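Only one protein chain is missing from this complex, and each of the others stays in its spot.
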């Protein structure tokens, strides 16, 4: 300690000095169907207060301008009785965009940061740009489309149950540990930001993977793959899945699906549902 | 930095604290000086990455009118004037003090228990027995003495044409307190917002840490701290600041300043490639990287870190080898940015031309009058 008769105590970096909702409403223009929010200078909770307020007004569309790093956009919109909304973000949302998202639709006109769709349950996130680390971490349902590249550990521990199959489509390439621990869902990596014969950037792809599937367009070397995945040829069903999502990707980002569908594609599947079944002595 | 103390027993070595943070750095590669607005607003935009327990700034190109003199920023805590007299007597004996003044502060800004902070511009006044010692080494030794032996005195920074301003509070409060946006300009600004788990209430504990013109701001916890520390002790660096950033700063001093290794290789010492990757290299590279890992094994910085290291003409961003902490680089014209979050760069430079995220262990080296920072671009996303 500092030897003084003074305790520093605690300052709440998230919650100190927040504006009340009545004041916050000056930053928003909410009518029957649409809300427009100016997020400049708003703190994380303040922006999300306004989003919740808009949802409770019954709007179907929310446009947020001047977003610079505000976190958790869409997270506080769990309200089972209400219609789902579409949120448009201009331009740079902060970490945990759409974390625990519950069926809403988020469109980002810019780059997203770490934790896009963290433990997302349902809904859709479309990023017209790139995303940071751990995109779609532990995602359980819904769809995420990222136009460009993603950072480390995308789709880590994504998982599925019955008809709830999460989908992550990445237009560019990814950094290491793509699909680590993946336990379910569909991950499509299109490699559109790479030159023709470039290798994908990621190493340790699918390490520890024990469920789901990765479709990868472009080139990787064997040493870039984790021990727990194997390369498999595509069957007709796979091609159908890829076609569907590529077409959708192109619809979002205005690209040519036929060009992309020419591939080459490979499929990565886990070698075992139980990769670590044999490492223990009983 | 540079508080050195020898402990006869490991039991007495203070427990290190862990801290995590927000980092930001901006450099004008043509060397043009600019104000603190960008650095301050960017770190403010990342407020939740800190807990208000420490913030600080390092500014390069700070004192062009005194650029040939070592600029000592010295704090005296507990408003201890006796410490100040003691320090000034010491400076008089060992240096030529060409100018000194209290660092101006804004009395309207309420900060936690502020110390007196003074700056001295000095040139070494060597005795005959010191003639063989280089100026830098001489200054390091004297700074070490002040930090260790004068109670309540602590040297924030000691380089030429560079200064560190830091304290307890959110960084924007520290900036307001020292009026950084109004009074100063520089061509590199690095900033740190601290989220420590320990040592609240001590101004010296904030980042940046400095030795001469080297500064380090750091985010993360170095799991190899004990190994790194014990290795550095063999080179006479004794860590007493209870923070793992200290080992990084000393390792930088040892490898870059004293051993004169290039930063690109030092990055590979701190965050070496995996053995598997080394196996796949061609023969010469394999030999080099094997040698680096063998020789400097105790300086592998294991565990999550992002660090921004700066000295004159250079600002370097680096993360650990599996990128457990974030970093994003950005560029627009002559300005190059390094930040924990991209949105903070965007907030202060809306028309950014390039934003990229290097892989773990890949340094972004920003150099004066060069485009070296773009070398990391094609390995990044």
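Letters A and B name the chains as they come in the text, with residue numbers starting at 1 for each one.
Everything that follows uses one rule, which is that contacts are C-beta pairs under 8 Å (C-beta built on N, C-alpha and C of every residue); 3 or more make two chains touch, one makes a residue touch a chain.
Everything below uses one rule, namely that contacts and distances are computed from a predicted model.
Trainee: Can you tell which of "glutamate synthase (NADPH)", "Amino acid ABC transporter permease", "Cell division ATP-binding protein FtsE" or "Dihydropyrimidine dehydrogenase" UniProt lists for the chain that's not drawn?
Mentor: "glutamate synthase (NADPH)"
Trainee: Consider the whole complex, including the chain that is not shown, and state which of B:195, B:250 or B:337 touches that chain.
Mentor: B:195
Trainee: Which is it among A:100, A:145 or A:265 that touches the chain not included here?
Mentor: A:100
Trainee: Of the listed residues A:119, A:175, A:203 or A:224, which contacts the missing chain in the full complex?
Mentor: A:119
Trainee: Out of B:48, B:72 or B:254, which is the one that touches the chain we can't see?
Mentor: In the full complex, the listed residue that touches the missing chain is B:48.
Trainee: Can you name the residues of chain B that touch the chain not displayed here?
Mentor: Answer for chain B: residues 15, 17-22, 48-51, 53, 195-198, 200, 219-221, 304, 324-325 touch the chain left out.
Trainee: Spell out the interface residues on chain A facing the chain that's missing from view.
Mentor: Residues 1, 7-10, 12-15, 44-45, 48, 52, 71-72, 75-76, 78, 80, 95-96, 99-100, 102, 114-115, 118-119, 121, 134, 137-138, 140, 153, 156-157, 159-162, 164, 180-181, 183-184, 208, 210-211, 273-282 of chain A touch the chain absent from view.
We adopt the following convention: only the chains that are shown with their structure count from here on.
Trainee: What is the distance in Å between the mean C-alpha positions of chain A and chain B?
Mentor: 34
Trainee: What does chain B use to touch chain A in their complex?
Mentor: For this pair, the touching residues of chain B are 45-48, 50-53, 78, 112-113, 168, 170, 200-202, 276-277, 280, 322-323, 326, 328, 341-344, 346-347, 355, 357, 359-360, 379, 381.
Trainee: Okay, in this complex, where on chain A does chain B touch?
Mentor: Per the stated touch rule, the residues are 1-2, 4, 6-8, 10-11, 13-14, 43-44, 67-69, 71, 91-95, 110-111, 113-114, 130, 132-133, 148-152, 172-177, 193, 201, 203, 223.
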